[in-house]
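Note that this complex is displayed minus one protein chain, with the remaining chains in position.
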Amino acid sequence: MTPNDRATTPVTDRQQPLGKHDIAALIAQDIPGGAFVNLGIGQPTLVADHLPADSGVVLHTENGMLNMGPAARDGEVDPDLTNAGKVPVTELPGAAYFHHADSFAMMRGGHLDICVLGAFQVSAAGDLANWHTGAPDAIPAVGGAMDLAIGAKKVFVMMTLFTKDGTPKLVPDCTYPLTGLGCVDRVYTDLAVFDIGAHGVRVTRTFGITPDELAARLEVPLTFAEGL
Amino acid sequence: MTPNDRATTPVTDRQQPLGKHDIAALIAQDIPGGAFVNLGIGQPTLVADHLPADSGVVLHTENGMLNMGPAARDGEVDPDLTNAGKVPVTELPGAAYFHHADSFAMMRGGHLDICVLGAFQVSAAGDLANWHTGAPDAIPAVGGAMDLAIGAKKVFVMMTLFTKDGTPKLVPDCTYPLTGLGCVDRVYTDLAVFDIGAHGVRVTRTFGITPDELAARLEVPLTFAEGL
Amino acid sequence: MTTRLCATPDEAVAGIEDGSTVLVGGFGMAGMPVELIDALIRQGATDLTVVSNNAGNGDTGLAALLAKRRVRKVICSFPRQADSWVFDDLYRTGRIELEVVPQGNLAERMRAAGAGIGAFYCPTGAGTLLAEGKETREIDGRTYVLEYPIKGDVALIGAHRADRMGNLVYRKTARNFGPVMATAATTVIAQVHEVVETGALDPETVVTPSIYVDRIVQEAGPR
Partner (left out) sequence: MTTRLCATPDEAVAGIEDGSTVLVGGFGMAGMPVELIDALIRQGATDLTVVSNNAGNGDTGLAALLAKRRVRKVICSFPRQADSWVFDDLYRTGRIELEVVPQGNLAERMRAAGAGIGAFYCPTGAGTLLAEGKETREIDGRTYVLEYPIKGDVALIGAHRADRMGNLVYRKTARNFGPVMATAATTVIAQVHEVVETGALDPETVVTPSIYVDRIVQEAGPR
């Protein structure tokens, strides 16, 4: 069975790069109704704010819960109820709690439809680097990133396309230590959306950048969807 | 921590071989208070009838329950509550239910203090054969026997010492297909009790048979506890 | 993957294909999805591999499925029972394949399938007939046997209550294989005593979360 298709209102293609909330909205539109989804800590959690209340999307948090609700407001905070980023959250009707081994079995066994992760780099082959800068004095910390990367049916990455100094984050090969090999299916950025697969890297949307500019600024071979 | 020692009234050593209820009573006396115990299907279930109500012994059944109570009487039968032999049973206060993988993780992870199993044969090295006669037309059926044999901290066997035709069941080497290697710690029979370990096979009790007779009828080298 | 509430067991088992591996819950009658098995018989899928603790009792349920020659192979821990005459006859006359698996391996191999484990080393059965031909390894002085996952195309399980989202709770020892099988099959179909509104189950007590459940149907028959 496939998740129900849900009527969505597409983000109008912009002449300007997207902000993080726009990217989150775009990802939310691409999540089918009824899907089971894990939103990684950091910016991916913004996606939740853009899911329609009637979407039927069920959020998983790896610290042991399905059907997580929005962040707790004042007066709702329960120290026993947090998301993977340790932010107090709420529960929705139909929630379920389970322990860590069961939660990661769910992730690693391929039961989540989609996870959305941040990234330092994504390669043209879909390799993901998002846990370690490789800096010699960095303290390594991986959390559940490697489990999500290899476990979810579809891995979406949410990131800016370039670092602050203009270095591309979509690269021929990752130079940062890897999180997972060939695991990324789609990359949502401020400037474009990329599908990664056997066909290579295909640009499906652009925002405030022309295909030629995009191709010039990236070292990754690109193909473009019709109409771009 | 070790199970609490519990004051027991020893079965008076008999001049006659024990019946199955006597063997069950003897085993029950050797189970420390507070122990977690699995009683195999068939005769081992009789042991439950001889555990004092205040023993604190907690019975495990591999179909997913701890603190199983006695067999259900008329009016108590619940089709959703059976033991591993599919006999309707009851639950005691402090019971817990869990699924099959958790139940066998408990068994295989070495958490049960004692299991009591029937046997076709036990070898001098503690090998157990209790699942298959090896007959060419026999339909093999193993159930949880192999998991119990390798998982419990102590494996007690309850059996008659000889088959109906007089063939010993405590043997130098098992001729029936094995259930587990070197897993049996103690063998309770109608004629004697045997401890098996690095020291070999040591007779600790006899019932209606002299040490010399026992040694003559078995092909297994025996040592005898003081006073026999 | 939204859970679908089906009106009948026949709707629930629709589409099961010939050649499927079908995990069937239950230990004895406790947790046995009887109405789903009866519907599977009517549905007609054949050449099945059935994974279940037993191989049928009497002439109903799994035994009836076997009697109709829909099952190519049984993977189970304990086929031989006082009333397993249907299986016994098929087996003795070479008309059905049997893989006997220690009960703990049966459960753990399905858990592995559900948990993304590629294989695992297990002490059960080391040195016995049931490990013959299998890879072994010494780890810390103990011998372990390498065991591989058992994955189902379909699981048919029995549970106590479902909410409309598909969360399941079980009752007493009828829980048995249900929660494990629910993680190990592509399509999971649950027969339940009762369907309740979403929110009516305490989230602390849910045993099988809705993510694992594809179709639910409330039992028609009396318990």
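In this document, chain identifiers A, B and C correspond to the written order of the chains, with residue numbering beginning at 1 in each.
Convention: a contact is a pair of C-beta atoms (placed from the backbone, for glycine too) under 8 Å apart; a residue touches a chain by one contact, two chains touch by 3 or more.
Nothing here was measured: the structure is a model prediction, and the numbers come from that model.
Participant: Which of A:H132, A:K153 or A:R217 touches the chain that is not shown?
Facilitator: A:H132
Participant: Could I get the residues of chain C that touch the absent chain, sorted low to high?
Facilitator: 108, 112, 115-123, 137, 139-140, 142, 144, 148, 169-172, 202-205
Participant: Residues on chain A that touch the omitted chain in the whole complex?
Facilitator: 61-65, 78-83, 86, 91, 97-101, 103-105, 107-108, 132, 137-147, 150-151, 177-181
Participant: Name, in rising order, the residues on chain B that touch the hidden chain in the full complex.
Facilitator: 1-4, 33-36, 56, 58, 60, 65-67, 91, 93-98, 104-106, 108-113, 150-151
Everything that follows uses one rule, which is that only the chains that are shown with their structure count from here on.
Participant: Report the inter-chain centroid distance for chain B and chain C in whole angstrom, where each centroid is the mean of the CA atoms.
Facilitator: Here the centre of chain C sits 29 Å away from the centre of chain B.
Participant: So how far apart, in whole Å, are chain A and chain C when each is placed at the average of its C-alpha atoms?
Facilitator: Distance between chain centres: 34 Å.
Participant: By the touch rule stated above, which residues of chain C touch at least two different other chains?
Facilitator: 111
Participant: Which positions in chain B are in touch with at least two other chains?
Facilitator: none
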